[in-house]
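Below, a portion of the complex is reproduced, with chain positions unchanged.
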Amino acid sequence: MSMMTGEQYRKSLRRLKPEIYYMGEKIESVADHPAFVPHVNAAALTYEMALAPEFEELLSTTSHLTGEKINRYTHIHHSHDDLVKKVKMLRALGQQTGSCFQRCVGHDGLNSVYSITYEIDQKMGTDYHKRLVNLLKEVQSKDLMISGAMTDVKGDRRLSPSQQKDPDLYVHMVEKQKDGIVVSGAKAHITGAVNSHGHLVMPTAAMKAEDAGYAVCFYVPVDTPGVIHIFGRQTNDTRKCDGCFLDQGNVDYGIVGGEALIVFDKVFVPWERVFMCGEYEFAYELVERFATAHRQNYGGCKTGMADTLIGASYALAQAQGTDRASHIRDKLVEMVHLTETLYCCSIACSCQGYALPAGSYMADPLLANVTKLNVTRHVYEIARLAQDIAGGILATAPSEMDWKDPRVGKYVDKYMKGVADIPAETRMRLIRLLEAMTCGTALVESMHGAGSPQAQRIMIERQANLERKKRLAEKLAKIGEQPLLVC
Amino acid sequence: MSMMTGEQYRKSLRRLKPEIYYMGEKIESVADHPAFVPHVNAAALTYEMALAPEFEELLSTTSHLTGEKINRYTHIHHSHDDLVKKVKMLRALGQQTGSCFQRCVGHDGLNSVYSITYEIDQKMGTDYHKRLVNLLKEVQSKDLMISGAMTDVKGDRRLSPSQQKDPDLYVHMVEKQKDGIVVSGAKAHITGAVNSHGHLVMPTAAMKAEDAGYAVCFYVPVDTPGVIHIFGRQTNDTRKCDGCFLDQGNVDYGIVGGEALIVFDKVFVPWERVFMCGEYEFAYELVERFATAHRQNYGGCKTGMADTLIGASYALAQAQGTDRASHIRDKLVEMVHLTETLYCCSIACSCQGYALPAGSYMADPLLANVTKLNVTRHVYEIARLAQDIAGGILATAPSEMDWKDPRVGKYVDKYMKGVADIPAETRMRLIRLLEAMTCGTALVESMHGAGSPQAQRIMIERQANLERKKRLAEKLAKIGEQPLLVC
Amino acid sequence: MSMMTGEQYRKSLRRLKPEIYYMGEKIESVADHPAFVPHVNAAALTYEMALAPEFEELLSTTSHLTGEKINRYTHIHHSHDDLVKKVKMLRALGQQTGSCFQRCVGHDGLNSVYSITYEIDQKMGTDYHKRLVNLLKEVQSKDLMISGAMTDVKGDRRLSPSQQKDPDLYVHMVEKQKDGIVVSGAKAHITGAVNSHGHLVMPTAAMKAEDAGYAVCFYVPVDTPGVIHIFGRQTNDTRKCDGCFLDQGNVDYGIVGGEALIVFDKVFVPWERVFMCGEYEFAYELVERFATAHRQNYGGCKTGMADTLIGASYALAQAQGTDRASHIRDKLVEMVHLTETLYCCSIACSCQGYALPAGSYMADPLLANVTKLNVTRHVYEIARLAQDIAGGILATAPSEMDWKDPRVGKYVDKYMKGVADIPAETRMRLIRLLEAMTCGTALVESMHGAGSPQAQRIMIERQANLERKKRLAEKLAKIGEQPLLVC
């Protein structure tokens, strides 16, 4: 059997030697450095839960290539049920981690490149799809975690890739060699990058003929020479390293996925790992397909996290004696309502999905974009309501170190107590969990992960079919005559 | 074949003699009185489209009782696909009518009573389910339109049915006879009541032992002696009767379903049409089941109507030369976004539904309530945006009569013109359509149809499972130890 | 003394012979036709309350020209206190009428033209200001109500006045004569036009040299030859004429101000009534000044109306037994909160106003636009909450005629009763008042009166001073060095 345990995943990371920098330090082992352990833990849970009897139906499935049992994160969707199960898997993981578990990005990348290479081959006579299938077999058999590296750094947003003053602001081919290509550039905000086994690199925008050199899609192992990872700062990141425990809030899993800037400095990629090289006409379709797959997710993982956040708010209200106040109940109901609205969106875009020429399934693009656009609003409102329920203590609670201090610990314990029979420690833990889940980085991910709101609005406009809606109105207003229209 | 055409439906109404009053007038024929024709037209379309090749897959299906082809509005759902098709049928009808077509209420009533009678019989040894199946066979074979009459007038909301000073403020049994029962009371806001063939009457609230006399469920033909219909006023209702055409906006279908107060003044109901009589323990479950079925709908019909409203807004913007302005595009995109959000909710609660003991299917109650709660907000915002796009002319346009007036018609035509090559008449028709679809009654229906927002919030709270969410949070915050939880 | 009573105002209207059309009928006397009486009543109250001891401090003041006591609606503001009192006057009138009382538009026009003519004269050597002062003296001494006619019909919004295919789509000078000018065109949505004594006509947009013929500002008596009024339809307008009383809701004052299309068909205006004629460079400033003055108002009149609407919602909740439910209290609080927010905006832009070169005062433009933009949102939300509190009966209540009908009146009375000791009639009256105040036309006025939301956004952007805000940020981020900045 090909599926790894969480521990095997950790060991596999230790065998790799990726080049990683964080706060001026070169990181030797992501699996062991305290700044990275929570991210590794969250990813490891995607391995562990796939082997747990309660979750295996959601997290594992059967390979359409080999018939072997595989982790769902390495699967190509082949039915509505696959699409719906993906959403339910994400919600389950969000509930268990209260954080990002990172593995969906590469999964969405694999699915997108799987279908688009099939279509490129059909039209251009290339053999990209076979190469991708070979990669996929390796990913499935070794149970690899791969990142999906799409977003370029973009430089001046008014300019296309080839118009930028610095040609490296979008990843591009700098040299074509006999055995492969050499690429340079950088991908930004790449989730899970430092604790993945490899990177699936895709173009990030629609392209024209002059941008053909930027239409590159390929895979590289994480420790390929010239691939350099610079890990971003997160809110309260140093709490992981200063010996505190309680103050981290979500001590096991952290607050976000862990995003890195991946620099490609003249990196060689052999042909068998190249899946697009100059076919610029397909760049936009690949982006839209990946965007759809990834936006579909956000009513899954974010609702799982929201379940936990609602639970923490409710528990904290109990610890403070406010859980029966009508305005608190009303806020909890509103949080549930917003959460389930997001879930509805992910479920609906999944069960309204359709098959592509390659036989794989994708979610409905209009509804997937609607899903994500709602996330950019509702997750903020849910957090706002959680902060309302929590009270000002969320911003002023003393540190764990003061609570343990021999001089003032007794005061902290005495005055952090709410309802008499619930320990101050319980209240402090809930406060810190709420803090971690509603602070800066955790929210920004909901705004910009899988693309900014305006990106969703543009796609919604494209698919809105205003002309057909106009004809419906003209018919009712008896302007001209139209036949009955199929919905 | 048992399905009626629209024209057969109109004729069938003319054969009945219900007692109907409206604005002090006794109505002789609903199918012919101008105040009712638009409502009859909308209901007739549920017959016509079921026979139209483009729509028959949505609007017709096969009876599980007889194997005959029937109108979907007489069908008992037996699969997820049935639940999803119902939503798509509603959206298609909303697009074609821009109004309420009324027939879903009785449909939801039949489905709810079908399943609950099965369960009452199982527990109480009664034979209600058989009676309901007999009614259903008649409804299917004759293709009847029946109303779903649930909401009582309720009097003082602080008091239960049996506490009210006037015992008739909830419908109740006033006498039990050998052949049947005698009932009195009134049902309020009953959609489609005056142009239905009969009424399926259900209790409206949870009940206790002292309210047992109010736990009655039965069916009566619309022209049963003692059944009196008083039709409510609607916004701009008299425009239908004053010879205007254009000023009505939606001339064929009106602006809402047509709601009536149904008075039951000592009405006799034979036993074979009684489906609950004193089993008060089942009243709440019946209400919740009907509420779920009915709230499921609102992301169907309202999104169909919204499609038309968006189209009208877009067409009017074109007529005024504003359709390319970025703020207008943005508002159109927002309208689409909100509309599709509602659609997602209805689709999701449908495909997350489940089978009941009777074998029929119901939508997911939590998600159905979320659907309707979103409708009470988004439909208002969509209307607000439409009014924003339309401009002040929505509130000040001259009447059709001035446009046709020999003295000032030329001025109206000259100054109501926007873009030079689009006739003033086109603009005026679109203005009136927008007016009709965004005015008072049309919005209030979105707020209170299928129950007021607070009713949805109460059900959301009941199903929110806050205790489980609390355990998820405690696990992350490491308060106590819990096993992995099934989502 | 120069101030009229309400009755004198009505008589003065009867002495005029304006040309008015409505629904294909030529109106003989606006003061007596049932479609117009409510509008006349509301305007008459601006006369009556100025003479009532409780309100005279708000509604009357002293002329800066003559020292005589005058109605505030004919006053030129000369202090912050004048600006604030204007807002309080509007709130008081909104509370008493629950509707629009129309007289502010001409008032704002007078103030705007007063200051701008002063500045034109300063720069161009003209004598417009003296002419305007002469008009003002007449208005004050005769206590005239004048309309402020700014909005042109505009045709194709992409085109400037001189680019339109039909040159009359903006009001313009068609001939210059020795004694005056001849104008053609039309002004749309003019509040109170049919029951005013005259019209103050102003340009509606920024203009360039080629639009100079459109830069005209003048005054004409309402019954000047060639001036034709076509009155627009309103929601439920025919309820005023069909003998119903209760069904009108706000029987004395109607639901909006009464807007008309004013056509100018080769109308002669003598020079002494011309206040701008070709000085296109001042058109935009006049528009902005009028817009500021008028947008200042909306947190006055609308909050007065909202007070009444909140009161009606509260009274209806009492009649239904829901007034103590926590969710109802919460909605009432929210309505109050939104209402007072609007009031704060109007008060703030008033007391942050400043003196103009002519010595008169205008409100702060940025804050006045903020006021109106909030109105376009909050008034809708207040109405939505009112409809939530009211319940579905708002859309389905039977007519007064059924309540009085000998056959079914007893049923209506019995079943429209809520709390036992409050008559059904009380509940029905409140329902109809709420219906009138929250239906179509009443809301659209909040959206587009004083300009559409986008017009406010454009002015807010112009006055936002983003460059200065940028410097504040750069200073904190230590980008370059800046001195302390004056706020």
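All chains are identified by letter, namely A, B and C, in their written order; residue positions are counted from 1 within each chain.
Rule of thumb we're sticking to: a residue touches a chain if its C-beta (ideal position, glycine included) is under 8 Å from a C-beta of that chain, and two chains touch if they have at least 3 such contacts.
If you're wondering where the values come from, they're calculated on a predicted model, not measured in any experiment.
Since every chain is the same sequence and 3 are placed, give me the total copy number for this complex.
4
Criterion: only the chains that are shown with their structure count from here on.
Given that chain A and chain B are copies and touch, would you call their interface same or different according to whether over half of its residue numbers are shared?
Mostly the same residues.
Compute the distance, rounded to whole Å, between the mean C-alpha positions of chain A and chain C.
A distance of 51 Å separates the two centres.
Between chain A and chain B, what distance separates the C-alpha centroids? Give it in angstrom.
Taking the average C-alpha coordinate of chain A and of chain B, the gap between them is 40 Å.
Of all residues in chain C, which are in touch with two or more distinct other chains?
Residue numbers touching two or more other chains: 327.
Looking at the complex, which residues from chain B come into contact with chain A?
Going by the criterion above, the answer is residues 49, 52, 54-55, 58, 84, 88, 91-92, 95-98, 249-253, 304, 307-312, 314-315, 318, 329-330, 332-333, 336-337, 340-341, 343-345, 347-349, 351-352, 366-367, 370-371, 373-374, 426, 429-430, 432-433, 457, 460-461, 464, 466, 468-479, 484-487.
With touch defined as at the start, can you tell me which chain A residues reach chain C in the complex?
The touching residues are 326-327, 330.
Going by the contact rule at the top, pick out the chain C residues touching chain B in the complex.
21-26, 151, 153-159, 164-166, 168-169, 186, 188-189, 228, 230-236, 238-239, 242, 247, 256, 259-261, 263, 265, 320-322, 325, 327, 376, 380, 384, 387-388, 391-399, 401-402, 404-405, 407-408, 411-412, 414-420, 435, 438-441, 443-445, 447-449, 452-454, 457
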